[in-house]
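Before we start, here is the structure in question, set down as structure tokens.
With one protein chain withheld, the remaining protein chains of the complex are depicted in position.
Chains: A and B, in written order; residue numbering restarts at 1 for each.
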Amino acid sequence: MNRSFVLRNPSILVFLALLAFFTLAVTALSEGFGVALISTSFVKTLGKTLCLALVAVAMDLVWGYCGILSLGHFAFFGLGGYMIGMWLMYERTRGIVEASLAEAPIPPTPQEVVDAIGNQIFGVVGSSEFPLVWAFADSLVLQLLLVVILPGLLALVFGWLAFRSRVTGVYLSILTQAMTLALSLYLFQNDSGLRGNNGLSGLQNLPGLDAVPQAVVSIWFLWASALALGLGYLLAAWLVSGKFGSVVRGIRDNEARVRFLGYSVESYKLVIFTLTAMIAGIAGALYYPQAGIINPAEIAPIASIYLAVWVAIGGRGRLYGAVIGAVFVSLVSTWFTGGQAPDVNLGFYTVKWVDWWLIVLGLSFVLVTLFAPKGIGGLFDLIAARRGPDRHGDDLGPDQGSLREKEAVE
Amino acid sequence: MSIRSRIVALPACLLLGLTLVCAALVPAPGQAQDTAAGPIQSVLQAHRALIEKSSRKTVGEAIDAITGSGLPQAQSVLESWQAKEMWQRETDGYFFRGREIDRDTVQLYDFDSGADLGPVPDDDLKQLKPNSGVRGLIGAALVRFQLTDPDPEKRRAALDAIARDAEASHLDAIAASIAGETDAAIKAAKERTLRLLTIRFSDVENERLAAIRSFKGDLGVDARAALNPLLATKVLFSPEPPVGNIAHQVSPGGAELSVAEAHAMMVTAGATPALPGAAERKATLIAHIDGGKVGGVPIGQLDTQAARDRAYAALAEAGVVAPFTPGQTEADAVASGRFWAVYDEPSAAITDAAAETLAAISTTVGVNQALDLTLDALSLASIYFLAAIGLAITFGVMGVINMAHGEFIMMGAYTGYVIQQIVPDYTLSILLAIPVAFAVTFAAGVAMERLVIRWLYHRPLETLLATFGISIALQQLAKNIFGTQARPLTAPAWLDGAWALNDVVGISYIRIAIFVLALVFLAIYLWIMNRTRLGLETRAVTQNPKMAGSMGINPDRVNMLTFGLGSGIAGIAGVAIGLFAKVTSELGQDYIVQSFMTVVVGGVGNVWGTLAGATLIGFLQKGIEWLNPSNTLAAQTYMIIFIIIFIQFRPRGIIALKGRAAGD
């Protein structure tokens, strides 16, 4: 079954081949497994970029295909990171605590170990008790399940409330933004149980694997991220290829028509919203161990808007566009804001890219929206020279915000 | 004279007598010009040592002596002393009032006669410089003189001084000064202070009771400050009800008495053996490690609490430590004890009256706090309204979502800041800033509409993202120009301070000004929309752009002007917000989500909806903050959750357009 759909979409094979080649090339050039041409920190940056590409694929599903401009998907990304971070931090702290307690004259009781871990973790927020949300922090399996379940559950409840009351368009965008803001403000509190604005840290250290150098761990995570991206891409491509994809795109272009065809638009939106939230959760769970730290600022509404920016610049409504956008913009951003870009001396003023990059990004985003709504992915259409009917750029459906004919050509 | 004043007067007479005796006994050594010490000089000489080496702890006696002398000069002596104008002649130790003429000469006056002793070289003189503690004590003593001072300001200052630092002796002084008081307001204040002092210092129960009851429903903080100490209790452990004014019986584990405190009390009283805690027992076990075992249990097995308890019990059995029952907790131990809260105040009548009065006060305070909260909420609502009304125009009327709206607010605030750099007069600069901010953001809005938004009409999601791009660019630009630190936008002096209705209800003038500004904006908006050509054209274009176009209205121009108007109002809102918030490049971000919420909750396309939305959100936020005052972050979280749920029931907002006109 899959074979037929892969064959029908040759871009999938191209993408997977490129991804595999990229992963192998980075491995061969890395410090951990190869000739050490690429620093470990850059391997981590590349691994993180793959995770961002995965969440961008999710964003493209929900926005580019289903027409829901969610400004809250980074909330799910962050939640995934928090869930895995809890286990990493708990287990690592336990290793440290047990090592130090082993030198005590009598062996510690389990309760003493837990208390000491609590002291270590929550000392910064003036507490030592384990909050309820940490109930499963000692179990990797349960926390891994939570990586998927918690974002999924939040998306399910939020989506059910929002779609049921037929909130659409910009209202929905604002509501999703409010959801992210609410979550990040909640996590900023010290008594949220997740260390307030300190967030979770030291996540780059895998418990029990202290002997393995970061150079090796970074490659492991690169592989895992590449695998997740590959699988996520396949899943997304499969979703949008068949009749399900037809219905979902139908919802984007004309929600009412789909409804009068007898499809329950709300359930489809809910499925897409929840599923993409889960994918975002997985992406986050792979991202933050590579970043090493997660705090509520990561979930701030602006992050989710950037996600939309990547997808828009890459080209929405096509999965590889989302990947290109995320990879391109985040790597270029890293380059400019990391101080690697050379300053431009204009004689009367020196342009420091650290200061000016955001302005360039903001304005280029405006330009892309105005002049290249198909984004970078649109270049592929020029190569393929496939032109759609010229309808002078009208909307494809009567609904506001629906896809324009100009952009609809696959 | 009342009994009270007689009681106080008695020791004063005694003191006076004593000092006179002292003065007679101590001969003034080496008197040169002065024949004999005058009465006040005698008092001073009697306490010469204390005055010379004055310290807060010891000087009280000397001050009491001066005040108690009943001499008319006492006030001027104390005033001179306090003002560091008292000099001492080193040869005979006499004190004088002196004023330094130049570095070497001092103009001296005699305390008793007030006679001018002429300029004197300061070789033989020493200035007394009491420290601030001593000056405070002198001030307290001076109060009784100042209460009858002819200058009303001084009398008022004296009352303030008493309010800050009252003592028993003031009671008498105030009571005596009331009769001669001519100023009605000061008289009322004196009577109030008298009642407060009566509560604290009087010995006559009936007078105290009357004073306590007189404060029923009084909102003054001073009243509560005087009443609350009367109800101070301490908790005692006692099997039988203890002697004294018992408030109630206390059960351990509450806010009044923790289990650990209760247990400690019982242990101190010997009612129960000390119960070593887990950590303590662990230390004991470690201390008794004996050949890899403790109490017969191998160390390796001590990794559970049960095993440790077994080992400790074994130690106890062996008599090494005090007997120990595993599993017994402090809570079990204190269950048998009885604890009592006993008032420090011995009279039950007084405590009852105080409790009753405080209850009455707290009802009144509650009502007033609700009023205060309403004012706060109203002020917050007007801020949200100001921030949102521009958005209501662009988003509500034109269907254009402007993520850069927050940055327009920021631009307005920075415009105000720049103008204050140029025009130093705060009143003038604020008055100037309002039109200039409007002009600047109007221009920015028009530019944005011309360059970006008009290409994206009917594409709201695209508009959202494009304006977001502008928003991050503007924010960064502001950061590059003004830096990341907050810039001040100072309100003119006449907006400083607050309008206080009483001790509970108050609101700052800035907030009142913002409230008024919000009302003005509402009026202007209604006027523009309903009474002007632009409003008519805007409404026409909103409802049917094609039809409006065919009737000779230029929709491009209307859209441009409407957008400019919405942005300009955001600029003015920025000036207003900048007056009380810090002006940073992130100023707009703090308001943008709330502004969107206001518009969405209120209902799109209707200014009354925006008003209702702002009111709802303002009141809601204050209400939640009141329920959970320590945590404003949580308040915002709960508010957003509430709004998400609210949208369930009214998806189109509070004031919704119905039917086909509302579109789909």
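Following the convention adopted for this analysis, a contact is a pair of C-beta atoms (placed from the backbone, for glycine too) under 8 Å apart; a residue touches a chain by one contact, two chains touch by 3 or more.
In this text, contacts and distances are computed from a predicted model.
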(message) There's a gap in the complex where one chain should be. From "Urea ABC transporter ATP-binding protein UrtD", "Chemotaxis protein CheA", "Cytochrome bc1 complex cytochrome c subunit" or "Lactate utilization protein", what does UniProt name that chain?
(response) "Urea ABC transporter ATP-binding protein UrtD"
(message) Given that one chain is not shown, which residue among A:P105, A:G123, A:P213 or A:G242 touches it?
(response) A:G242
(message) For the chain not shown, which residue from A:E98, A:D191 or A:D253 touches it across the whole complex?
(response) A:D253
(message) Please identify which residue in A:A137, A:V265, A:M278 or A:I376 touches the non-displayed chain.
(response) A:V265
(message) Applying the definition given at the start, please give the residues of chain A touching the unseen chain.
(response) 1, 239, 242-244, 246-247, 249-250, 253-254, 256-257, 259-265, 267-268, 271, 388-389, 391, 396-398, 403, 405, 408-410
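FYI, only the chains that are shown with their structure count from here on.
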(message) Taking the mean of the CA coordinates per chain, how far is chain A from chain B in Å?
(response) 45
(request) Report the residues of chain B in contact with chain A in the complex, numbered from low to high. (result) 282, 285-286, 289, 294, 299-300, 302-305, 308, 395, 399, 401, 403, 452, 455-456, 458-462, 464-466, 468-477, 479-480, 593, 596-597, 600, 631, 633-634, 636-637, 640-641, 643-645, 647-649, 651, 664
(message) Applying the document's contact rule, which stretches of chain A touch chain B when the two form their complex?
(response) 69, 105-111, 158, 161-162, 164-167, 169-171, 173-175, 177-179, 181-183, 185-186, 188-189, 191, 256, 301-302, 305, 308-309, 312, 355-356, 358-359, 361-366, 369-370, 373, 395, 399-401, 404
